[in-house]
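Apart from one protein chain that is not included, each protein chain of the complex appears where it belongs.
Take a look at chain A:
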Amino acid sequence: MERRLLLFLSCFCVFTSASFLNEQFDEKLAIRPLPDGRVAATFVFTTILKDVHPRDPRTLQFNDESQHYTLFPLSLGQILREYAVSEMHLTLNAGNWNYDRWGYPDEPGVANGAELWAWMGVNQKSMEDEQWRGLRNALAGLFCATLGSLDDQRTTSPILSFQPHDSLPSFPSQNQSTSASSSSSFHALRHASLPSEHVCTENLTPFLKLLPCKSRSGLASLLNPHKLFDADWHGMGVHVSWISDEGVKLRLTFQTIMDPLRITQSNKRSWSLENLFGKGISQRCPVAHTSQIVVSLPRGDMYAIRPEPPRIHEGAAIYDLNQASINNLRQTSPLPLSIDRTLKGTNQANGYLSLVLTNRLPNDSLKILYLEAMPWYLQLYLHTLQSEVSPIDTSLSSDTQKEAKNDLFKLINYIPSIQHSRPTMLQALLTLPPNCTVTFKMHVVKSFLRYTEYPPDAQRGWDLPPGVLTLLDDVDGKGNKIEIGAKTNRIFYTRPLLVDLATPDFSMPYNVIIFTCSVIAFLFGSVFNLLTRPFVVVRVGKEKKEGDKEKQE
């Protein structure tokens, strides 16, 4: 089958790029055809603020120094400094990333809905929740998203799964004499996700305003909301981190999965920028240090690509809107791991949470960190956790599996929930034996909610955040296992779940009031009657022998 890749870049105006001493902006668009005919497009906009440190939390109580930004967005910079954020990751996604068909995403944060995690510098222990609340409210205002509801009922600090991507600054103590003062400032992690958040244009508009060229020039002019929000999957991300010898790095990402067959209404898997995004690039961004479009070329298939790429490197055509450097490219290869998480059981009181993990590697076991941050209304019973290992191919020997079954769990970190306030956090280090499917099953109880805790659309159900699996081993193209560093861990998100909790008829409180009142009135009436009613003897005519007869006075 012939695949045609048509690229129309209408204008390459080449200027000598502006050189800035303190800030640098790079933009990149990676387009990757997927095996199922869809096209993955990832925009990455990177701004580096050189030689700048995140705010020292000890200065939070004083006036902040002046902030001067050229390329870095001021509105985000203010928030980062106000709450002493050293590293922050916010993703807003719509749809469920299909790992089995689309492979591993270019940007790992693909959790459904909103996910926010941040490492903040904290000076006083009591201030960390204050800062977290401020941060999420400020971001909610900036991105027009309901991040304000990422409250304590959804917040955990899973330190194992969410290690900082880059380094965290150390805040050396000014007075060396006391060790207590040096240990008083530290970094705290907060993580929360909201799977029911719906991402739409109102979130994209403020996102585009953070870019130095907005959506008016450069690669960002392709970000056309009509096409993006029509895509099969789309998501945006804001990532701030600190690299010790470079400075503060801001990465704004937008990732989509588009279906050219559906968009072009043809039966050819051909696409162009014009029909994917509805427009081309007419102007380059004058302040971008590099801007490049990287297209992964299909392997083994026939293809045509226009215009002829100036450079082909490792199976990818690279177009520079400016002079560019070569970045690594990821090929879509089948992943060694397959995940499925479901909630079983039909009644409104209890059920089973089941997690099915499949390791497709023939010889190597996989180490996985499993994180479950479950809202309190679904209570996990850890002691009922059952695991079952079954080989994918029964003809293979099962000796290794039996061995593996004994050390399936290496480490369990469990913080139970508190009703109406704190979520459950379960972190576990799993070792998946090769060529096996491992099924975990756990009994869960669905709680009763207070009348005021029900959302307006209670009949719809409650969204449960996705489970997070961090693959601590990686696999190269030939299926061999590679040890990778802690900072390049691959994160997988399971599907979010919808749980059906016992939902009352909402006229209930008034019924209860009326019913209770009737019962009380009845009881009160009878007791009161018995206590205060006087009895008298009435003698009726001749039948004196008949005895007494009660009569109410």
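As a working rule, contacts are C-beta pairs under 8 Å (C-beta built on N, C-alpha and C of every residue); 3 or more make two chains touch, one makes a residue touch a chain; residues count from 1.
Please note the rule applied: contacts and distances are computed from a predicted model.
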Omitted chain (choose from "Acyl carrier protein", "AAA+ ATPase domain-containing protein", "GPI transamidase component PIG-S" or "Trafficking protein particle complex subunit") - UniProt protein name: "GPI transamidase component PIG-S"
Options A:243, A:382, A:521 or A:540, residue touching the unrepresented chain: A:521
Omitted-chain contact residue, chosen from A:101, A:198 or A:216: A:216
Chain A residues touching the omitted chain (full complex): 15-16, 18, 20, 63-64, 66-71, 73-75, 78-79, 81-82, 138, 141-142, 206, 209, 212-214, 216-218, 283-287, 510, 513-514, 516-518, 520-521, 524-525, 528-529, 531-532, 534-537, 545, 547-548, 550
